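Accompanying notes for the structure given below.
A protein chain is absent from this complex, but the other protein chains hold their places.
Letters are used for the chains, namely A and B, taken in the order the chains are written, and counting of residues starts over at 1 for each.
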Amino acid sequence: MMAWYQGPQARRFAVALVVVVALLGVLPVIGIDAYIHNQLTLLFITIAGALAWNWMGGFVGQISFGHAAMFGIGAFVSARLMLSLHLPVPLCWLGGAVVAGVFALGAHPLLRLRGPYFSIATIGLGEASRLVFTFWEKFTGGSSGLSLPIDSIMKYQLYWYALILVGLVAITSVAIRKSSLGLKLLAIKADADAAADVGISATFYQDLIFVLSGAVMGLTGGMYASYQSFIEPNDMFGFDRAISFVLIAVIGGVGVSLGPVLGAVVFVLVKIYLLTSHPDLYLGLYGLLLILVVLFEPLGLTGLYRRIARLVGPKRPAVGQAK
Amino acid sequence: MTRLLTRNLTKRFGGLCAVDSVNLTLREGEILGLIGPNGAGKTTLFSMIAGSIQPTAGEILLDGHQVTGLPAHRCVRAGIVRTHQIVRPFGNLTVLENVVVAAIHAHRPGAGHARDRAGEALEMVGLGNKLDHYPSTLTLAGRKRLELARALATGPRVLLLDEVVAGVNPTEAVAFAALIRRIRDERGISVVMTEHVMPAIMSLSDRVFVVDRGKQIAEGTPQEVVANPAVVAAYLGTEAAAEAAS
Partner (left out) sequence: MARLLDMVVSAVLLAGLYATMAYGLGLIYGVLRVVNLAHGGVIMVGAYLGWCLYVGFGIDPYLSIPLVAVASFAIGVAMYQGLVRRLPRGAAGGPASLLLLFGVWLVLRNIAYLLFKGDDRSIRTEYSSQSLTLLGTHISINRLAVVGIAILIAVGMHLLLKRTQTGRAIRAVAQNADSCTVVGINTNRIYTLTFGIGSALAGVAGVLLATLFSFSPGTTGSPELLKSFVVVVLAGLGSVGGVAVSALIVATVEVFAILVLPSYLTTAVGFVLLMVVLVLRPGGLFGTRVLS
């Protein structure tokens, strides 16, 4: 067994990543529409968040409906750092990430729960956060929210910050998945008790991934806040926000390293389309997509892609089916 | 040399006393058979030693060190590993991956790469040709071997086998018995095994430990234990014991 960064697959991924990032990095210099520039920025941020969610939902198998809590915390902490301490913007994002990570650590008791218990507890986490932060007006501005001092240069440069973020998060995703850590996570996902019986502490690794996932979520939240220039607790901690990450990852392919990428692209595209033509259908559409994915293609779009690839390409060496 | 020892090990579930002050001794390099009627508390005893459940009272010592109450994953690091009565392979990993993930946390670091340790363990149990298979494609015997390989890959000093032979056909059972003996001989691992299949456990064990309704009732060589009237009584009732004695 090779280390995650060795082997032909890893090389292919590295090449692809470099090419894609380079292309995307150069795009604005060549000249693109301001609207597309902004939408791409948003897309990068969304992908990063979805990838981070997938570490918990896909790799460990614990579906969290409450990641918006960390997203929101990252956003508001970074906004406060900007407004009250006037720190440089990237530092504010990191501050948001750190606090979100600590919050995730504090949610440790939740991690002792399994399956549906965990998921429902995270719904509670999200809702409670929303209520508490809306109530905490001094910090979040209550329903009036906070406005951030982001000038247009910063907003323009956000594109590259977000691109770097998503690149790093993508590498981290693959690194986790293909390394021994990923193997341990899969074992925990399959059977946490049996994993303990071979020496793997489910609590420790779940804590680790939850904190990592939470911190990155906080970072995404901070960047998103800068992107929007205005944030408000009901939106940031809201139910819709929380489920968007779930939807993206599931539709793109839960558990697969780059499934969320596909999902995010589709999600943002569909959202743009729906917002213009049928704005009141998007909840139902996503619900329908969830149902379809669960019943027919558990690996979402990635699964579809693989099926097509299998029909077209060479056979895979593994025998039997992974459960 | 005593490898593993329990002192007054007790487990109470509410009003029920599943294990009552058991003093079990496992010597270095021996195969200890743990027998008793259904519900005697064998699996509970295993679970306590392996860390899956917490004892209510008593101590467990490994090579003289306290391991009482350590959670399962810490017990494995210390060198105690168990297999399960109903096998629990990781269905989403291949056979090789199942064992590698166990080898990563091996008790003896530096004794070779995890993959090599996993390969060795799988060769030993006879699954060397199925590395890329998924557990669902294996027979029950195959999955039991996988469970065994996974346990071996953790580099244990003490191996607890929970009804490893149950449910496989007689030919397989003989092969398993030979395997267990090899494990003890070649790797110096001390084994505690529980079984309902009497011939297997009697021929394999150096010593036998008998429990009934949570209490230990006999200890000794297989021959000694079989002749012990208390043991006969536990399994067959007091009348049968009286008959055997007369």
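Convention: a contact is a pair of C-beta atoms (placed from the backbone, for glycine too) under 8 Å apart; a residue touches a chain by one contact, two chains touch by 3 or more.
For clarity, every value in this text was computed on a predicted model and none was experimentally measured.
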Task: Visible contact partners (per top-of-document touch definition) of the missing chain - done: A
TODO: Write down which of A:120, A:181 or A:212 is the residue touching the left-out chain.
DONE: A:120
Task: Of A:18, A:85 or A:128, the residue in touch with the unshown chain - done: A:128
TODO: Against the chain that's been left off, what residues of chain A make contact? List them.
DONE: 57, 61, 63, 65, 109-110, 112-113, 115-117, 119-121, 123-125, 127-128, 131-132, 135, 239, 243, 246, 250, 254, 280-291, 293-295, 298
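Here is the rule we go by: only the chains that are shown with their structure count from here on.
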Task: chain A and chain B: spacing of chain centres that average the CA atoms, whole Å - done: 43
Open item on the list: Applying the document's contact rule, which stretches of chain A touch chain B when the two form their complex?
Closed with: 1, 180, 183-184, 186-187, 189-191, 193-202, 317-323
Task: Residues on chain B engaged by chain A in the complex (per definition of touch) - done: 50-52, 71-74, 76-77, 81-82, 84, 88-94, 96-98, 100-102, 104-105, 114-115, 132-137, 150-151, 153-154
